[in-house]
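All protein chains but one are shown at their positions in the complex.
Chains: A and B, in written order; residue numbering restarts at 1 for each.
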Amino acid sequence: MTRSRTPNILTLFCIFFFLISVSSTHPMPRKKPYNPCKTLVLYFHDVIYNGQNAGNATSAIVGAPQWGNYTILASQFHFGNVVVFDDPITLDNNFHSKPVGRAQGMYMYDTKNTYTAWLGFSFVLNSTDSQGSINFIGADPLMNKTRDISVVGGTGDFFMHRGVATVMTDAFEGEVYFRLRVDIKFYECW
Amino acid sequence: MTRSRTPNILTLFCIFFFLISVSSTHPMPRKKPYNPCKTLVLYFHDVIYNGQNAGNATSAIVGAPQWGNYTILASQFHFGNVVVFDDPITLDNNFHSKPVGRAQGMYMYDTKNTYTAWLGFSFVLNSTDSQGSINFIGADPLMNKTRDISVVGGTGDFFMHRGVATVMTDAFEGEVYFRLRVDIKFYECW
Partner (left out) sequence: MTRSRTPNILTLFCIFFFLISVSSTHPMPRKKPYNPCKTLVLYFHDVIYNGQNAGNATSAIVGAPQWGNYTILASQFHFGNVVVFDDPITLDNNFHSKPVGRAQGMYMYDTKNTYTAWLGFSFVLNSTDSQGSINFIGADPLMNKTRDISVVGGTGDFFMHRGVATVMTDAFEGEVYFRLRVDIKFYECW
């Protein structure tokens, strides 16, 4: 009797591991984990050139609609303004903290009846903690408390990373200064 | 005789599953499936500001070459024109259908001897069916019937999605209105 059991167990093994091997050789859209493999919280600070702050300005209006100009953000919720920036990145919300890198790229205000922008920029990090760049694009509906954009790639310490970044307006002063908090969650880390 | 077979079968198992375990611990560039895990067909509608249609316009020229201006697309196939837009997205090709979201971002005409554009934009969807954003970039050779661009990321219902979108000019009227059909195929869905 005992003898005859052995083949049966082997048969079960066959079926069991056949199923495993099928599932791994025939790839399916696999449900990936939703826990970030790495996170970062950073702040960046934007001072728009207004014709009088050349020394401090970190950004400038470089595109405007027909009704705009290059030292004052346009009427109609700044619709059509394109701004190029090179903003300091800090670990806390203090403009005067030692920068850990630069946020470089552009945003463009793209709606006539509320404040929204489209962002395309990179974080270029250069500190003892992180060396490399993180590349972002996405829509930024400014009136929402939090806005999610995509981390579409990275280099250096962030080689091939992807993820989602949550952007929050941490402070603003008139139409010249604003500070954004960015919570970066990487879900592909390599 | 029967007795001695058992070890042989076990040996075969060993070899078989050793191979499986090797292949899964030593990751190879695995051939992913080419069937989309999700698809969407959407239309968006662009009305360029021409100096006289402020009420209806959904986009505006915000960059132009030296020979251009901001109410008429430039000569030489509009080379150098940058347009910022906030266009309604609809489920069918009717401009007056209830929008399910907004297409926001920019396109720039980038060739002197034919119509081509470079696109960077987001679909911000806000309907009972879909909540979230989809981010696109890519080249758009307008004279081709279909053009493929990249879906480089997404948020909300489209968290971390990637794919390819096929863009088709569905209609245009002079140089003020055009409608694009976008067939989105996601190949990474999470």
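What we mean here is this: a contact is a pair of C-beta atoms (placed from the backbone, for glycine too) under 8 Å apart; a residue touches a chain by one contact, two chains touch by 3 or more.
Predicted, not measured: the structure shown is a model, and the values here were computed from it.
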Legend entry - Per the touch definition above, residue among B:108, B:124, B:160 or B:184 touching the missing chain: B:108
Inset, instruction - For the chain that's not shown, point to the residue among B:82, B:125 or B:189 touching it. - result: B:82
Legend entry - Where the unshown chain meets subunit B, residue by residue: 3, 6, 10, 13, 17, 20-21, 24, 27-29, 31-32, 34, 63-66, 79-82, 108-112, 116, 118, 120, 137-139, 141, 148-152, 162-164, 187-188
Legend entry - Interface with the undisplayed chain - residues on subunit A: 2, 6, 9, 13, 16-17, 20, 23-24, 30-33, 37, 49, 51, 57, 60-63, 69-71, 82, 84-86, 102, 104-106, 120-122, 124, 133, 135, 137, 152-156, 159-160, 188-190
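The criterion applied here is as follows: only the chains that are shown with their structure count from here on.
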Legend entry - Centre-of-Cα separation between subunit B and subunit A, whole angstrom: 18
